[in-house]
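One protein chain omitted, others in place.
So, chain A:
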Amino acid sequence: MISQFFVLSQRGDNIVFRDYRGDVQKGTAEIFFRKVKFWKEDGQEEAPPVFNVDGVNYFHVKIVGLLFVATTRVNVSPSLVLELLQRIARVIKDYLGILNEDSIRKNFVLVYELLDEVMDFGYVQTTSTEMLKSYVFNEPIVVDATHLSPLGPAGLFMQGTKRMPGTAVTKSVVANEPGGRRREEIFVDIIEKISITFSSSGYILTSEIDGTIQMKSYLTGNPEIRLALNEDLSIGRDYRSSFGSGAVVLDDCNFHESVRLDNFDVDRTLTLVPPDGEFPVMNYRMTQEFKPPFRINALIEEAGALKAEVILKVYAEFPSSITANTIAVQMPLPKYTMRASFELEPGAVGQTTDFKQANKRLEWNLKKIVGGSEHTLRARLTFSQESHGNITKESGPVSMTFTIPMYNSSKLQVKYLQIAKKSGTYNPYRWVRYVTLSNSYVARM
């Protein structure tokens, strides 16, 4: 059971503070913040999400720069508390539309209303956005979304393709549209995070896709929904050999509790009555081979005394109809590197380069990469001392971050999204969106 819950700003101010049991002293917020801030003298290591100071256990998760914290004296399940903190953040976001310091400060009374019902005496009562609706009486004060950094992967769709209404993901589940009526719509996002390690020869050492089918429903009356996935989808590693190419083989997956799997074994459909708010319908994990969206080629060569040249090449191996956004490539250089001068390919648009003195790192940012294209960066390095031995070993690995809307590497698909009809004219908006993100995308030298 939980003693206290609080939200701290980046500077350590209390934004919300709720004491449920009164068995932990006040001032824990300060103790906590000091501990997190000065975890290791050198500042190199982050504080773990769970730690104990003088018999009080502190749990925290970081969300949009805020610290969501719970304390207890009891030996509870850490998974439960961390999951709960994450869920509280999600519920608050469902109500406020946007989750950030400003929106919580403006709506703290509403947040207290939620916290009152989420837990009683430190025992979780409910985290269902829908059930909480009947206990919340404050109207959310909506903060301006346009100049705020979006939250989480779903926020990516805001600048994404034209098909998606930008306001959708920042809409509160309780606030009405200006017209007074709610728009009937449902969002299904397939979000995949890719982890790959390429060996120095370009061979894939490890690869994994961690995916989520996330749903956000604004449908009134909670109609039943059927979600059909690829028919040839199989789950479990045993299947790997028995299917030819093209079939999607997941290692494992799990489901939200509202999902019914009665027909899943037959036709790969999920049936559910979506609760209000945002929630993951299904999480999945895949280590089956797939085509990586990018290949990276990195080379560092000595070019005379105290000099070296770096050549970085990035190949986009996805269809030309698709464009990746906000690509960043980073490469640690030998620590005796003094200067780096860059040479972009002729006619390069929207590319920037930088050499970070402090940690001796090369950074290459590209606004966009169109599928099928290839980009090169050359850098000339000047060293402060003679390199002894192998400069390749003293640089790298190259890491890359990117976002690719409307693309997913696993080939998992939502074939159709069926909403149980209330009437012939009922035809809500359905948005099925895909996005691929980098998780750990690394090429060794």
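In this text, a residue touches a chain if its C-beta (ideal position, glycine included) is under 8 Å from a C-beta of that chain, and two chains touch if they have at least 3 such contacts; residues count from 1.
Operating definition for what follows: contacts and distances are computed from a predicted model.
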Select, from "WD repeat-containing protein 46", "Beta-adaptin-like protein", "tRNA (guanine-N(7)-)-methyltransferase non-catalytic subunit" or "Squalene synthase", the UniProt-recorded name of the complex's unshown chain.
"Beta-adaptin-like protein"
Considering the complete complex, of A:Phe121, A:Tyr416 or A:Tyr429, the missing chain is touched by A:Phe121
Which of A:Gln86, A:Asn230 or A:Asn325 touches the missing chain? It is A:Gln86
Of A:Arg183, A:Arg226, A:His256 or A:Lys313, which one is in contact with the hidden chain?
A:His256
Hidden partner sits against chain A at residues 1, 11-17, 19, 22, 26-27, 44-46, 48-50, 52, 54-55, 57, 60-63, 73-80, 82-86, 108-109, 112-113, 116, 120-121, 123-128, 134-135, 137-138, 195, 197, 206, 208, 210, 212, 236-237, 251-257, 280, 282-285, 332, 359, 388-389, 393-394, 397, 399, 439-440, 442, 444
